[in-house]
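Complex shown without one protein chain; remaining protein chains in place.
In this document, chain identifiers A and B correspond to the written order of the chains, with residue numbering beginning at 1 in each.
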């Protein structure tokens, strides 16, 4: 008891200083985002004429513009199509591979694992030009498949590494018991193993989704009209004529939404996902 | 395949690397690898040493081209010495 009473004032003081540090840091993080949202709710005229910390004439016109103009909203549709395709492909091929890496030794396993890592680390800038040539020559230029496949370059390795990190946490005894009970590999994998690492699959899918969603260079290089992603739509508007800051800000806000929607569910796995399952 | 613009030298280059990989795979099957600790203080197997050799050789060639500026094939001699050193001590 004596120990507790002695401890109380000191710890409260520490909590307060922590709160100040965290408050300042979060303020620093939120300010630019707030400004973007603020911009998106103003008319372009207000943005350019008056400087105000909050919208005087609250308007949703910018969002209406985006959601009714096909050249804008098709950007989101295109992005979503190739991102979902990429996520499905990446996780599907990564699952068996990650299982192999987490359970078995085989010829060249370490080198293969390392080679996958180098692809996660490879700069898209290096691959932009050959990808452009490759997909042009096979007639896939400006299709969603091309971007989805191109993003596999870094997303497949990412998914393999993340899933391997989750799978190594599952005791081997479970596999062995299932095999003794007469499960075939396929049935065991789908019925028993996948539910066990469901959260891992979710995290891997989330990160594949996200890295494909945020990527600009490859998706811009491999598309021109039909599959043009939202990221490219945004940059091209800036460079052309559209200094329509309100619409640009609204477009930005809308791209943040998918991440913000699921953030709560993955909050405890963010570090693990970025660290390729190694935390 | 046209767009890949193959040339004979690059084809030979890739064939050499592919051959090296095949040889080392066969070696690994015949004489299983045992990791050891060398001067880098990390465990390496034969395959790791091959990788270190190839990557190092690339940098040696670049350094030769950029700094020494002598006849390029001489750089390959340096690479061979380097390879021998890697396989002996790393």
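We adopt the following convention: contacts are C-beta pairs under 8 Å (C-beta built on N, C-alpha and C of every residue); 3 or more make two chains touch, one makes a residue touch a chain.
By our rule, contacts and distances are computed from a predicted model.
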{"item": "Listed names \"Na(+)/H(+) antiporter subunit C\", \"AAA+ ATPase domain-containing protein\", \"Haem-binding domain-containing protein\" or \"Carbohydrate ABC transporter membrane protein 1 (CUT1 family)\", matching UniProt entry of the absent chain", "value": "\"Carbohydrate ABC transporter membrane protein 1 (CUT1 family)\""}
{"item": "Residue among A:41, A:66 or A:97 that touches the chain left out of view", "value": "A:97"}
{"item": "Selected from A:41, A:66 or A:89 as touching the chain missing from the view", "value": "A:89"}
{"item": "Residue, one of A:126, A:180 or A:225, that touches the chain absent here", "value": "A:126"}
{"item": "For chain B, residues in touch with the removed chain", "value": "2-7, 9-10, 13-14, 42, 51, 55, 58-59, 62, 65-66, 72"}
{"item": "Interface with the unshown chain - residue positions in chain A", "value": "17-18, 21-22, 25-26, 28-33, 35-36, 39, 47-48, 51, 53, 89, 93-94, 96-97, 99-101, 103-107, 109-110, 112-119, 121-134, 149-150, 152-153, 156-157, 160, 168, 210, 213-217, 221, 231, 234-235, 238, 245, 248-249, 252, 255-256, 259-260, 263-264, 266-268, 270-272, 274-276, 278-279"}
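Methods note: only the chains that are shown with their structure count from here on.
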{"item": "Where chain A and chain B are represented by their mean Cα positions, the distance between them in whole Å", "value": "36"}
{"item": "Touching residues on chain B, where the partner in the complex is chain A", "value": "2-4, 25, 28-29, 45, 47-48, 51"}
{"item": "Touch list for chain A against partner chain B, complex", "value": "107-108, 110-111, 133-134, 136-137"}
